[in-house]
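After the structure tokens below, expect a handful of questions from me.
For this depiction, one protein chain was excluded, whereas all remaining protein chains were kept in their positions.
Right after this comes subunit A.
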């Protein structure tokens, strides 16, 4: 068997400044054969990226490879001179990072950057290399392969840029390709095109690949073998099918159990029409500067219920939350909180109004002031809204900590001394300190590992039952929304395209965009990707990119059902179907896409 890469007993250490080295990777061995894709999975901090970097003979600043052998193409690269080792990169090994945007120079044309490495390594002259690159663009299914190289990075969509990044990595014809969470930053709809392109090109070129991710459904699509890591140690290794369906190790089973279930529908309580909604946003138009992001958005959040807001990145989900919270003042429309009209700007809202509606941010890390102790972070809203001081305040902080399943002793810690999941719990506790009627949760779980995220969702459910608080739950994770939300709003390019009770939204008839969104959620089933990527819907969707402020239906440039002449000129109004379901589409009810998942 021809192994491209063999790692034996790799040990990597990292050193806190002034401290001593502590092991990060503790004796991991692996091998990757030609044309094989090995997936590294594990929670954050398990050493996935460290290992993938080490296979290029590279360690992050502050880290060192302290032991083991790394054989690439029959040579131990740790024995090479730094110069020779450097020459390997972009020649025999290529690396694709999480964010393509960060890897491209915005000031240079894409084509020039794609051929830069092979040109530097003297693999040919510019003309032949460009021809090879165009060939790659075609294989990666990029629109206009002949001219895309002349564009600048900002002129193509995120998914296209990620595929161009793959072209850049493949341009030198590497033997080993390292993909570090290459689709994590992408939307599900874009993820499909990128995954498919990666998979095809790896097969086509017979490249060996290491695929780092925490998303098991993605792994099921691309990997031949899986290596499970925990705290820098190998837990289990085996063929994809075996790890997915018959995991041997306890830890792997926990990982599998925490995987989001495929969207399954639960019966939710119907919002009681008797009570006034805690949030009632009517015909909101808002944006930043000259840019209008949200147009004519109406959302109601009934008391003690969960309203999910879904849609792809940049569609205005966070903007909606900010508008409701008054952080981004609305331009048109009206917001009522608990039946009372709220001023557009947070500055003009009285404390009673502010108290009722709290916001929890996406990035747990940045939402807590690193210089304040947890006790002060939680104590401030108590003092601010309820005037609690001294002993009473201290007691209440303890109660809040217990409410979110953290020990009282955490009050004396700084945020830096907490893990991601713990920080997010503190964020929740801070919102709860105001004793609110509704909490705006902006992607509260998307920065967390699956296991930890599942814990936070459970906590949200418990709090809802215990305290009767309502949530506006913003997420791009459809399965979570499907199993958690009572009602769902689907946003596309700043407009509501579909809304209604969760069950009605997640079952036919669908808005064409909702349909695309739902069918794009990766399933654990191997071979799912091939099935879905070839549908007309996926093809049409990857051809265009999101246009904000389109004249007609915002989805018209990516929709297979488009009625030309109508859809691209007239914006479809929301129309009420049965069961309180509302859909904004020109298609007659009978012709809306139906067969679902």
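Convention: contacts are C-beta pairs under 8 Å (C-beta built on N, C-alpha and C of every residue); 3 or more make two chains touch, one makes a residue touch a chain; residues count from 1.
We adopt the following convention: contacts and distances are computed from a predicted model.
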item	value
Name of the absent chain as recorded in UniProt (options "Methylmalonyl-CoA mutase", "Acetolactate synthase small subunit", "Xanthine dehydrogenase family protein molybdopterin-binding subunit" or "ABC transporter permease")	"ABC transporter permease"
Candidate in contact with the missing chain, chosen from A:205, A:419 or A:566	A:419
Which of A:369, A:462, A:569 or A:589 contacts the chain that the document leaves out	A:369
Option from A:5, A:63, A:176 or A:244 whose C-beta touches the chain left out	A:63
Sole residue of A:241, A:257, A:276 or A:327 that reaches the chain not shown, by the stated touch rule	A:327
Contact set of subunit A toward the excluded chain (per top definition)	14-18, 24, 43-45, 49, 60-63, 325-327, 346, 349, 351, 354, 358-359, 361-363, 366-372, 380-381, 384, 405-407, 417-422, 425, 430, 434, 451-452, 455
